[in-house]
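In what follows, a structure is listed as structure tokens, so that the remarks can point back to it.
Removed: one protein chain of the complex. Kept in place: all other protein chains.
Chain nomenclature is as follows: A, B and C, assigned in order of appearance, with residue numbering initiated at 1 for each chain independently.
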Amino acid sequence: MPKQNSDLHGNAPDTSPVVLLLIDVINDFEFEGGAQLLRHALPAAKRIAAFKERCARARIPAVYVNDNFGKWRSDFKRLVSHCLKDDVRGRKVVELLKPGRNDYFVLKPKHSGFFSTTLDLLLKHLGAETLILAGYTGDICILFTANDAFMRDYRLVIPSDCVVSQNPTENKRVLKYMQRVLEADITPSTKIDLVTSTGG
Amino acid sequence: MPKQNSDLHGNAPDTSPVVLLLIDVINDFEFEGGAQLLRHALPAAKRIAAFKERCARARIPAVYVNDNFGKWRSDFKRLVSHCLKDDVRGRKVVELLKPGRNDYFVLKPKHSGFFSTTLDLLLKHLGAETLILAGYTGDICILFTANDAFMRDYRLVIPSDCVVSQNPTENKRVLKYMQRVLEADITPSTKIDLVTSTGG
Amino acid sequence: MPKQNSDLHGNAPDTSPVVLLLIDVINDFEFEGGAQLLRHALPAAKRIAAFKERCARARIPAVYVNDNFGKWRSDFKRLVSHCLKDDVRGRKVVELLKPGRNDYFVLKPKHSGFFSTTLDLLLKHLGAETLILAGYTGDICILFTANDAFMRDYRLVIPSDCVVSQNPTENKRVLKYMQRVLEADITPSTKIDLVTSTGG
Partner (left out) sequence: MPKQNSDLHGNAPDTSPVVLLLIDVINDFEFEGGAQLLRHALPAAKRIAAFKERCARARIPAVYVNDNFGKWRSDFKRLVSHCLKDDVRGRKVVELLKPGRNDYFVLKPKHSGFFSTTLDLLLKHLGAETLILAGYTGDICILFTANDAFMRDYRLVIPSDCVVSQNPTENKRVLKYMQRVLEADITPSTKIDLVTSTGG
């Protein structure tokens, strides 16, 4: 192939010091405990959708960082389509959080968005310094991804109302953990002043 | 998200000790030097297609390991579609090497298929021990990928008639290099006995 | 250099399906909160030392996975020597847990033992499938390392009496977390039957 070292810019990623990561929001909720999780996840999806909209207006790009759910032959669009067209529990969540044509996506095979994916390189090309994390679930994929982001020196914003876990008590605990150990800002999305708090 | 550690097997990758990697074959050849490369690449595409067919019959899975060509928002299917539908130089190559529904794919942002991608994890789940490399170009992306495969202890088969470079002399040299340093088997595809030589 | 692909075995690592990781035990405790942590860490060091001795008899190798404490020019032996010879808080801990000539060591620059280190490759060469984690502190470096081990499909044993954190309540919580999410066995070291529970 031709040398493409300097031209990762074909269709050109915009650059932005702040990037919104949407973790596992494209999700059929068809797993054990999925119905229970959905009770918290659907209201959160509305808040995430509103916040994503505000981010877009502030020119903060969104990256869907999503489980491949073991479907190695699948692609992101097929996952979206499965959640929207098949009669699955997660349909309303995915309708709210359907990706747009300017969004990025990264399929992750394991819990952390950084493990065995191209996420870190994408974030470097976007020029990201601060990551805003939202999605499911707080005490698993959000925590794993946040830990990995912290080791890579990203500043973390994790709005407490945009992250849910199976168990609300565990969700509160993990938010406090990420605030204490990872120095994450866990201000609820509605109180975040995107310009001031993110430097965006 | 639910713990998915033991269920990378949703739509289940088959397992196979031998895996065929098709490097940058989904390609519009719309770059400087592309027309010249195409003169070698098109005949090679015919040989690769025939060989891929034989691999499929021997139950050797194929993984497309392909440049994202700087289009971070794109996906593999859109790349294929661009090469088939737009009036591009590479159309005939891509018609010959169009992916099937059982093939895997990995988008790579840089030269090596292992750099900042999920390829190594996919190969581990397939149980791969021997990799067969074919595609473009021998002295860049094939070499980078082969070096990385060698450090990860994969055995290499690189059929000399299924690899081309801009410059045929450089192509021969890099094949000899990979034979000498990486202990690659560079037997032409038509002389490879898939059962014997790959242990498949 | 000569090709060394097949000879990672010079002075030959033994192989073992079970490996003991000692996290940040070579430590001067000369940091804010160090005196407080030491109150829990010193009794734990005695238990870890006894357990390490039992592991050695069961032919389970030990790997010291230790912060470089920002001293990029340093090496592991100098860290040990600093803790033993300079008049530092951690001296007694390090006397108890001084590495022997058969132990391995990996310096880690960040919280997880797997991040930007050779640990995973060393564990592969040892043939490790189960990791026993012990050391400091439970809710930071142990958790980060355990998460990364889990994503790499290692089975985890984390003896509850061999892990301490600044805050005992947080320590209990993180142990329960690792039991629940990472499926870690948190049986206290004194109740671990090394042969049965580790398959060693």
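For the reader, a short list of remarks on this structure follows.
Methods note: contacts are C-beta pairs under 8 Å (C-beta built on N, C-alpha and C of every residue); 3 or more make two chains touch, one makes a residue touch a chain.
Here the structure is a predicted model, which is why all the values come from computation and not from measurement.
Here one chain is not drawn; of B:T130, B:N147 or B:S189, the residue touching it is B:N147. The residue touching the chain not shown here, chosen from C:N27, C:T130 or C:S189, is C:N27.
Counting the whole complex, the residues of chain C in touch with the unshown chain are 1-5, 7-13, 23-24, 27, 31-34, 67, 69-77, 101-105, 107, 109-111, 116-118, 120-122, 125, 136-137, 140-141. Residues of chain B in touch with the missing chain: 110-112, 115, 139-140, 143-144, 147-148, 150-151, 173, 177, 181.
The rule is short, and it goes like this: only the chains that are shown with their structure count from here on.
Among the remaining chains, the Cα-based centre furthest from that of chain C is the centre of B. Annotation, chain B versus chain C: rotation angle of 180 degrees from the Cα superposition, expressed as a multiple of 5. Separating the centre of chain A from that of chain B, both taken as means of CA atoms, is a distance of 31 Å. Chain contacts: chain B has residues 3, 5 touching two or more partner chains.
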